[in-house]
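Of the protein chains in this complex, one is absent; all others appear in place.
Chain lettering (A and B) follows the sequence in which the chains are written, and residue indices restart at 1 in each chain.
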Amino acid sequence: MITSSKRTPLTFLVHATVLFLVIIWTIPTAGLFISSIRDKNQLSTSGWWTALSTSEQRLVARAHEPKKQVQEGDRFVIRGNLFEGSAGEVTKFGSSSLRPDEFDVGTVAELKKGETLQVMENGDYAFSSPVEWKGSRGDRIFYTAETPPRFTLENYREVLNAEGLGKSFINSLTVTIPATIIPILVAAFAAYALAWMRFPGRALLVAAVVGLLVVPLQMSLIPLLKTYNLIGEFFGVGSKTYVGIWLAHTGFGLPLAIYLLRNYIVGLPREIIESARVDGASDFDIFRKIVLPLSFPALASFAIFQFLWVWNDLLIAMVFLGNDADHMVLTGQLRELLGSRGGNWEILTASAFITIIIPLCVFFGLQRYLVRGLLAGSVK
Amino acid sequence: MADVKLTNVKKIYSNNVEVLKDINLDIKQGEFIVFVGPSGCGKSTLLRMISGLEDISAGTLEIDGVVVNDVPPALRGIAMVFQSYALYPHMTVYDNMAFSLQIAKVSKADIDQQVRKAADMLQLTPYLDRLPKALSGGQRQRVAIGRAIVRRPKVFLFDEPLSNLDAALRVATRMEIANLKDSMPDSTMIYVTHDQVEAMTLADRIVLLSGGDIEQVGSPLDLYEHPANVFVAKFIGSPAMNIVPCRIEQTGAQTLVSLSASASIQTPIVTESSEQAKPAFFGIRPEDLVVVSAEQESLFSGEVSFVESLGEATLLYVKIPGADDMVIAKQAGTLNIKRGDKVYLSAPAEKMHLFDEHEQSYLRKG
Partner (left out) sequence: MGQLASALVTMILGVMGCAAYFYGSNFLLDKIFPTKSGAAADVARNLRVANNIRPWLFLGPAVLLLTFYLFYPVIDSIRLSFYGRSGEDFVGLANYKWLFSSDEFYESFRNNMLWLIVVPTAATFFGLIIATMTDRIWWGNIAKSLIFMPMAISFVGASVIWKFIYDFRTGGEDQIGLLNALVVFFGGEPQTWLTIPIWNNFFLMVILIWIQTGFAMVILSAALRGIPDETIEAAVLDGANGFQIFYKIMVPQIWGTIAVVWTTITILVLKVFDIVLAMTNAQWGTQVLANQMFSWMFNGGGDFGRGAVIALVIMVLVIPIMVWNIRRANAEMEGR
C-alpha cells in the first residue's frame, strides 16, 4: 500500500515483527497439539519443545517374576528386555535406587550373594544367581536410557473411550448446529424487515436492538432459569432441554446478528429490491429469492462467529443444559477434567485438542467469507 | 386504454420538503412522454410515484381511468427500467427476464416463449445463460428493457436508462428504444432524462419540470419554438438561448424594445399598451444569429471575446455593451474571426422572443 517504504529496512522490520508475533500467537496451540500426541511418560517429564530430540531418562523396570527363570548349567537365569518392544538405548544401569547409574552398559555387575546382572544396550538383561530365584515378584532394575521421540494416538483413544468425551462431542454438535442456524434465520428475517419494510415503530426497534447488544447475558440467567423451571413443570418435562438451550443461544445471539445483517442488507442496491417489487414479488419472495442469495457472505460470516461462540460456550450450557453426564457438552467435560484430572496432562491436552478441532476446521474452511461479510457489515 | 392522468399530485417527504407542488398531467395511450428538468427537480420522484414505489402525498393518479393511488406497483400494469439496470446479480439473463412471470405463476412453456421472443427482439439470445456481470453495459441495459417487455405492461417507465452508457452506445440504444416504441404503438412510455437530444428525438411530448413544478408541456418543437418562459427557453437548446434585458419602448403589434442606451429592436410580438416602458427580456437563440457586415442591418454589435471552433460550427462569444452576459452566436462551418474583432449580429424577426418582467413569454404574432 505504501509504495515509498518498499525495499527499505522498514520492510525487513515488518517481516521480522510479524513473524515474531505469529510465532508467539501460535506457540501455545502448537504446544498443546504436540503434547497431545506424545507418550504420556515423556509428556510428564520433559517439555513439549524437546519432543523431537531423544530424551535421557532415568527409568525403573521390574524384571520378570521368578517363575520365568531357566536353568543354564549351574545357574538360574531370568532374561528379558527392558523396553519390551519399543526402541531405546541404555547407557547406565544399577540395582538400587540409591545408585541407579552404578554400572556401564554391557558390564556384568556383581551383586550380593553371587548374583549378577547384565544389561545390554538394546535393553536385554540377564539376572543370574547360583541358587534358585524365590518370591512372586521380579527385582527392580534401574537404568538410564535414551529414548527416541515417541508419538502416539494412545491419549486420544483413551480420552475418547474412557472419559465420555465422545458422547459430549455429539451433545455439543446437537447444541451447536441448530443454535447456529436458528438465530441466522430469525435474524435475517428481522434484519430484512428493519432494513426494507415500512411499518410504524421501526426506528424504535432498531434502537432497541442496538441497546440490547450490550446487555450482559449473566444478568438474564436468574430470571430465565426461574421461568424455565415454571415452563418445565407446566409441560411436565425437565427444565433442561435442547430446545431450551437453542432458544437461549438464539436469544443471546440475536442482537448482534440482527445488527450485522441489517447493516449488510440495508446496503444492497435499492433499485434491485424496487425492481423486484415492480415485478410483483411480495416481501417474502424478495427475501427468499433476492436478499437471501445476495447476503450470503454476511450470513456465512455471522454463521462462523455464532458457531464458534456456541461451540465454545460454557456458561449457557452449564445453566440451561446442566452438568449431568447425558447432557454434558465438550467445554463442560473439559472443565470437569481440568478439575478432576488437573495433573494428567495427556488427558487434558488430548481432550482440549478434541474440543478445538471442529472450530478450527470450520474456521479454516470458511475464513474467506469472514472478511468479505464483515467488510460490508460492521465496517461502515 | 392506458391513459395516465395526474390531478393535483403532490409529494411531501417526511422532512416537510415539498418536492412536487401541484402536478396536473394528462397522458394519452400510446404517447411517448419525456420528463426533463435540472437535477433535483423531482423527475424521478414523479416517475416513482407513477410506479407506486413512492407514496402520493396528495392528489390522484389514474391509470386507465381507475384511481391507483393505493394500488401496489405490481398491479398497476407498469414496468420500470432503472438507471443502474437493477439486474438481479445472482440470476442468469434468462432468469432475470423470467422472474416477474414466475412470480405471477405463469406456466413454464409460456414463460419460455415470452422470454425468447423478447430476447430475440433485443438480440440477447446468445447471452441467455450468462450472469449479468459477464455482460457489457449496453447488453445489461437491453436485459433491463427485456425484463420490462416480457411483462407486457400498459405503461413503460424509464429513469435515465442511458446515462450509464458511453456516447456511441447511447445513440445506438436510443434508436433501439425508438424502434421498440414503434413496434408497440399501444404502450404508453414515460421516460426521464437529462439529455436534451434524447428528449427531442424520442418524445411525442416533453414535460419540463423545475423545482417541483411543471414549466411547460408540449411537443419538442413547440418547446423549442414557443418556450413559455425564460427558464424553458434557456433549458431547451444548446447552447442556451441568449437572454438580454431590455425595456419596452413601444407597444402594439410590433413591439419596440431598447436593449441598452443605443440599440433598439423591432419585434413581431404583440403587447398591450399597459406594458409600456416596463422592463422585459429579449431572447434569441445562438443558431438564429447571423454575422452581417454592416452595422445598419444588425441587432447587436460587440467585441468577440472568445471563439470556439467545433468543426461543424463555430461559437462566438460577443460582449455587448450594456448587457452583463455575453451573447453567443452559433455559425455553421469555420469562420475567419478572431478574438477582439468587432462583429455585427442580426436575426430574422420571426425567431425573436420576448418575455415580460416575470420572465413569462409574450405571444408572438404568427
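In this text, a contact is a pair of C-beta atoms (placed from the backbone, for glycine too) under 8 Å apart; a residue touches a chain by one contact, two chains touch by 3 or more.
In this text the structure is predicted, and so the values were computed from the model without any measurement.
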item: Visible contact partners (per top-of-document touch definition) of the missing chain; value: A, B
item: Options A:G94, A:G138 or A:P178, residue touching the unrepresented chain; value: A:P178
item: Option touching the unshown chain, where B:P72, B:P279 or B:P348 are the choices; value: B:P72
item: Interface with the undisplayed chain - residues on chain B; value: 66, 70-72, 75, 104-105
item: Residues of chain A in contact with the chain not shown; value: 1-5, 10-11, 14-15, 17-19, 21-22, 25-29, 31-32, 35, 43-49, 167, 170-171, 173-174, 177-178, 181-182, 185-187, 189-190, 192-194, 197-199, 203, 205-224, 226-227, 242-243, 246-248, 250-252, 254-255, 258, 266, 282-284, 287, 308, 311-315, 318-319, 330-331, 334-335, 338, 342, 345, 348-349, 351-352, 355-356, 359-360, 362-364, 367, 370-371, 374-375, 378-380
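Basically, only the chains that are shown with their structure count from here on.
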item: Separation of mean Cα positions, chain B and chain A [Å, integer]; value: 69
item: Touch list for chain A against partner chain B, complex; value: 269, 271-272, 274-281, 285, 289-290, 293-294
item: Interface residues, chain B side, partner chain A - complex; value: 51-53, 72-75, 78-80, 82-84, 86-90, 99-100, 103-104, 147, 151
